[in-house]
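A single protein chain has been omitted from the complex, and every remaining protein chain is retained in its original position.
For clarity, chains are labelled A, B and C in written order, and residue numbers in each chain start from 1.
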């Protein structure tokens, strides 16, 4: 299980390939039949406005702690083998990945449900804040779009 | 949108990176905020038995047609930008990827729901059949595990 | 591949030149002993008639799925000359 919050850009599909090859496969060879993943990428629009860039603020320490709690909850609720959670902070441009959530399990039901749970829990509980750079200045994102 | 059924092994994360880079990003730059994916991998056990290998049979022509119908349904039901669906056929060994389903959309709800729908629809409607090689001989898989 | 069965002709009809192509898959193919067959049909025929003809009069197992021209249907579907009629067990892909 790996959770990371970093200012450095990441390549979600490479990170997934690397993590599966280096961690999941050696730890659970032949045991995982399902991997569900979600990748959130920065759009160039939000709420009807063009967005030039974004700054992602977080609460160092609490963010990681909340992410660990959320992942632990998922492992209690579902039968999971492994999980990977990456979240970008700092200055981002459109098309850059923001978040990656991935879970591995024996069967698909657990992977699908846990992946969505993790993403929704992250969005409602992990202390991150987005500030968008518009043509007309900056604005704080005040709430997330509905997940259900 | 790409649908492929092939006897050749595939690397799901590489395929995803390549498809996003070469198709999704040039077609919808800055427009996709969400990608939900599912990867099914062959396990070395099923129904309590060790499995040595598997042969995946399909109905050439009908399989592709049904997959196209399923993807078209998903595009009608949800607001999606792109989709990638790969399915292996022929002889497989444990740890080899069987299926990849991926959808890209502006918002996460559509991606999550469409990805799961595609996978469940594929499992119930696309003509594929698994024959497992056990220590004691072969057996046809008679039904899928529950997805909900 | 298991191979193709001989063409099955309706015994009581004269040859009207009307045939459908039958396909079997997976465990059903093994049970039938062939990939499929060419089956002669009458002027009015259903998928069930085709099954009876191709199987030599066996009952259609209850869980067998039926497709005509690669679309799911049921055994009461009318078929016409040139159609492809497939019979197979529940699908287990993914």
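Everything below uses one rule, namely that a residue touches a chain if its C-beta (ideal position, glycine included) is under 8 Å from a C-beta of that chain, and two chains touch if they have at least 3 such contacts.
Note that the coordinates shown come from a computational prediction; the quantities given were computed from them, not determined experimentally.
Enquirer: List the displayed chains that the omitted chain touches in the full complex.
Expert: The omitted chain makes contact with A across the full complex.
Enquirer: Which listed residue (A:16, A:71 or A:99) would be found touching the missing chain in the intact complex?
Expert: Missing-chain contact among the listed residues: A:99.
Enquirer: Please identify, in ascending order, the residues of chain A that touch the omitted chain?
Expert: Chain A touches the chain not shown through residues 40, 56-59, 61-62, 65-66, 87, 98-99, 119, 122-131, 140-144.
In this section, only the chains that are shown with their structure count from here on.
Enquirer: Touching both chain A and chain C: give me those chains, sorted by label.
Expert: B
Enquirer: Greatest Cα-centroid separation from chain C: which chain?
Expert: The most distant chain relative to chain C turns out to be A.
Enquirer: Find the geometric centre of each of chain A and chain C from their Cα atoms only, then give the gap between the two centres in Å, rounded to an integer.
Expert: 50
Enquirer: Just give me the whole-number Å value for how far the CA centre of chain B lies from that of chain C.
Expert: Each chain reduced to its C-alpha mean, chain B and chain C end up 29 Å apart.
Enquirer: If you average the CA atoms of chain A and of chain B, how far apart do the two points sit, in angstrom?
Expert: That gives a centre separation of 22 Å.
Enquirer: At which residue positions does chain C touch at least two other chains?
Expert: Answer for chain C, listing residues that touch two or more other chains: 94.
Enquirer: Provide the list of chain B residues touching at least two other chains, using ranges where the numbers run on.
Expert: Correct list: 40, 119.
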